[in-house]
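Remarks on the structure that follows.
As you look at this complex, bear in mind that one protein chain is not there, while each of the others sits in place.
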Amino acid sequence: MRRVKLLLILLFLIILLTGCFDKSELEELAYVIVIGIDKGEVNGFEVTYQIGNPQVGSSDRVSAGKEPASEIITLTVPDLVTVRDLANISVSREVTYSHLKVIITGEELARSGEAFKLFDSVLRDEAIKHEVMLIVSKEKASEFIRGNEHELETRPHKHYDFMSRRWEETGLVPDATLLRFIPRTLDDAGLFLSTYATAKKGETIYGYEDQYLAGQVKKEGGNPIQMIGSAVLKEGRMIGTLNGEATKVVMLLRPQTVRRSMLASYADPLVKGQRIAARWMKTEPTRIKMNLSTDIPKIDVVVPIKMMILAIDSGIDYVEDLERQKILKDSIASSLERKSMEVIKKTQQEFKGDPFQWYLIARQQFWTLDEYKNYDWMKKYPRAETNVKYDIELTNFGRQFRPFNKEDIKD
Amino acid sequence: MNRASDGWIDWRELITMLIIVNVIVGTDMMPLVLFKLGKNATWTFPLIWGVLIIVPLLALHSLLKLYRNKGLIQIIYDLTGNYLGFILSGGLFLIVFNMLIRMSYNFVQETSDIFLDTTPDLELYLLLVGAAYFIAKYGFETLGRVSSLLFPYLVAVFIVFVALARVDFIYQFLYPLGGPGIEKIIKSSVVHIPLLMEFILVATFFPFVNNYKDYRRGVWGGLAVSIITISLLLMIYIVMFDYNELQVVSHPFNLLIRVTGISRFFMNFDAFFFGFWLMMVILRISFYLYLNTALFAYLLKIKEFEPLLLPFATLTILIGFIPENLIKNIRIFKQNIFWNNVWWLLLALPLLLWAIAYWKGEFKHEKG
């Protein structure tokens, strides 16, 4: 018996000690930080990898001075997964997606709607995180990646890490991740907004701080890329763009609380041509009421906003005078409401879909899924009557109460 | 008598063991099947099971109280005689054996899909079932002790996990509340009531529990906690991914732990949660291995059943290699004649036994 036992244990150990199947040493892997996908020439896709170089900027002991911070290669392949092996024709290490930060889709491919099929293979590949950011680039993704010259953060992962954190705050782009993209596309009830970016200068226009689309901002020096505004995707296919301002409005109208602090400027209600700069925050969820009993849905939206005045160009004292405060509030609210209505109109007429995630609220109005599906929010939304109200609360006036006026300076 | 080493378990060990063994249901392959039926109202399933199982459990408990030191199988034999008793207990044994094999196969697949894709299944089998055998070998009380030791940590990790995941919840995904309609919810949930079968089958081990009061406390407490936890888990899947994606994803739990992280510094904590999940998995396999062997032994009236653990562990591994892939496995699981009929067998058995006992006048006996 003892011998049999010993033999069994030995057998067990022999089988077990052949382990190490999935083992890979850190340095034997090539960490893809950015994937760019474009339409290929015939059928397949052009996949671009930006692979981070661990030896640059990570440790003083091992810095390899002349090596670049990342390597960029482009391959033509049928899907995102098998390309990993193909990449080894030139990359010396095993390619892994475990530290992937961004997937960039070229606008051409996004408009063709084939990108969604690709993400199916992403879902199957467990190594890809669902927090991966989605960006649509105006030009080809490969060109965007090559054009992105992030000088301050030499390593690409750091660049995108920091970038995404700023986005969460500024709201100029939607924070589009794979996690949200898949359910929303599958649900087929709303539009998905993806970050819109370019590395090429387009025709610059002059507008207020957020009325740009990527490429339209006049900018000198620094990194040539511009990420502002959003690409609108319907059923996985890109159908249009929203500029920075519209994106911000969409974010505001979405039901969940978004704890952002954004800087924006508004027209001075008393002096024409002057602007008032403010920082505002949305700390409470948007209050949305719906009436879906009729064929035309009625939607009432109230957006609570806390606002902090930062700069008053005209020097008019809005702080100590309560009446002026009210005028200011009303004017900001009405300008916001006007803008919101414009965006809503655009989505209803141009996109025929709802990027505001109001379908989530619509879901609450039904008892069973079948009822909800039969109602078909996607079809009903373009005809909806909407009413947007901003509930502005002036909470703070920055560090000084009243702007300086000329008399102060003269004395 | 030395209180120190009596080899019995008390309610603390029973309750933690039952919870750990049962809650895994919410994290393995089953949600995929359930979400196809229940859509976004799947989270109500466990609650329905909980309600439905109350009456059979009450009947069973009154029998156990009556028979004091006898387990489920002895009671079956006592009440229904040798012939029918053998058929009934044999049925239970086959259900459990079936469950054990499918379950270990699923866990092996899941582990290999997620972390160790190139490691051969045989090794994973040897590790998981081997560890389960190792624990089961020490007996029922060790199973209970390990569970009660792990339990506080598991609770803490679960709370941390929910707190971290909470950031991405969209509660509106729970609507429309009715899901596919109440009728359909109830119909499709009833069939899956065997997912709670541990609570009935644990009666086999009634003689191992200190006393009836401890047993009752353990089972009811365990039932309440685990149906709430499973329900909560299913709810978390829904508010995280929405039901559409859940009908496609094979391992929602592992997807979930992949998404969860602490700020941007620790984006991925999955291997950490995965570790705790694996411990629970091993305990579950261990429990079923022990249960299965015990049922077999009681069925054939073998006194010493612990030497049988090793053959059964080996058998589990061998049979586990038969199905080819996961989808096929699930189909077998669903179409299995056993599985489709197990639910009413499980619900009816305690009631049947109680009725026989009542008819035989056993309860009056007790009073007189």
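A and B are the chain letters, set down in written order, and residue numbers restart from 1 in every chain.
Following the convention adopted for this analysis, a residue touches a chain if its C-beta (ideal position, glycine included) is under 8 Å from a C-beta of that chain, and two chains touch if they have at least 3 such contacts.
In this section, contacts and distances are computed from a predicted model.
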{"item": "Complex member absent from the view - protein name from UniProt, among \"NADH-quinone oxidoreductase subunit F\", \"ABC transporter permease subunit\", \"Nitrite reductase large subunit\" or \"Spore germination protein KA\"", "value": "\"Spore germination protein KA\""}
{"item": "Of B:199, B:243 or B:269, the residue in touch with the unshown chain", "value": "B:269"}
{"item": "Of A:29, A:81 or A:95, the one touching the omitted chain in the full complex", "value": "A:29"}
{"item": "Residue of B:119, B:189 or B:254 touching the missing chain in the full complex", "value": "B:119"}
{"item": "Option touching the unshown chain, where B:131, B:160 or B:248 are the choices", "value": "B:131"}
{"item": "Positions on chain A contacted by the hidden chain, ascending", "value": "16-17, 19-20, 22-27, 29, 31, 33, 52, 54-55, 57-59, 61-62, 96, 98-99, 101, 127, 129, 155, 157-158, 161"}
{"item": "Sites on chain B contacted by the missing partner chain, in the whole complex", "value": "2-5, 9-10, 12-13, 111, 115-116, 119, 123-124, 127-128, 130-131, 134-135, 138-139, 141-142, 144-146, 148-150, 265-272, 274-275, 278-279, 282-283"}
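Please note the rule applied: only the chains that are shown with their structure count from here on.
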{"item": "Whole-Å gap between the CA centroids of chain A and chain B", "value": "42"}
{"item": "Sites on chain A touched by chain B in the complex", "value": "12, 15-16, 18-19, 21-22, 123, 126, 129-131, 161, 165, 179, 182-183, 186-187, 255-256, 360-361, 363-372"}
{"item": "List of chain B residues in touch with chain A within their complex", "value": "39-40, 113-120, 122-123, 126-127, 130, 168, 170, 172-173, 175-181, 241-242, 244-245, 248-249, 254-255, 258-259, 261, 264, 267-268"}
